[in-house]
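Removed: one protein chain of the complex. Kept in place: all other protein chains.
Our next item is chain A:
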């Protein structure tokens, strides 16, 4: 793509999220969300093949619907209340409508069906941006809305964890697996949102680190299906060593950093006496863990049939360098080693 246009689009992407984060008025928040949506569309349709164009079209229609619903509910609330402050919304119907619009933007069940299709249709780097950066702005808006109907968040959160687990089980395409993993993680975040916004922010932060590390790893291995992962040991032996740990961190196993958000979310839910919620969430996390284990098995724990010349790729193509390579060590370190630092990490957010 033309480098000037690329700079304009990436800057607008950052500008959109910054506008939404810094806004107290619903109109400015909507403006930021729309700018973010528009800026990513040419990045998605960059390759100009029908699948990418289809993914860009679906993304645009879904996000535009959500933004229109958001604007409608925000202005109705402003008409009834007299002001458009984000933090002082009071009408229950329009609060729920805005919440549903933001959850559609985030891709939570039952409004999740666009996520796997969109992330599958775009390249790995663009999928990374859609999975991580585009979640920040709607999440911050959700944080600021008070008095959301509690059963709404709980039911959608639990449904997302379950659907994220079950949906990813039958997939062989890695981008779809990561889309379902995103749905499941955002379900966990939504579950704790009404009780502790600090834990929700921490969970989102750890999720962003883990997902970034996974996408960058897949980009380095040039792998988009599980079959392509089996030759990772020939391309980058170090990644073969570390990738299972990264995937198990996504699955939420101690002593990796992915365990910390799940641990604290379960603890908070238990202390507030929401035992069924905590049980269902913990059991549904096993569904996600099974497909992360399947990926680890393909990468490290098994040796697929191969021919001799392909076994020596790491000698010829070393080091594999993609534009995001320099971010991988940082993302991996944050994915694996953050659990002992959790107390100080939480003090930054609380």
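Everything that follows uses one rule, which is that a residue touches a chain if its C-beta (ideal position, glycine included) is under 8 Å from a C-beta of that chain, and two chains touch if they have at least 3 such contacts; residues count from 1.
In the analysis below, contacts and distances are computed from a predicted model.
*Asks:* One chain of this complex is missing from the view, so tell me which of "U4/U6 small nuclear ribonucleoprotein Prp3", "Eukaryotic translation initiation factor 5A", "DNA polymerase epsilon subunit 3" or "NADH-ubiquinone oxidoreductase chain 6" is its UniProt name.
*Replies:* According to UniProt, the chain not displayed is called "NADH-ubiquinone oxidoreductase chain 6".
*Asks:* Considering the whole complex, which of A:56, A:153, A:213 or A:236 touches the chain not shown?
*Replies:* Residue touching the chain left out of view: A:56.
*Asks:* Which of A:27, A:169 or A:350 sits in contact with the chain that's absent?
*Replies:* Residue touching the absent chain, from the options given: A:27.
*Asks:* Even though one chain is hidden, which residues of chain A still touch it in the full complex?
*Replies:* These residues of chain A touch the chain that is not shown: 1, 5, 8-9, 12, 15, 19, 27-28, 31, 34-35, 38-39, 41-42, 45, 48, 53, 56.
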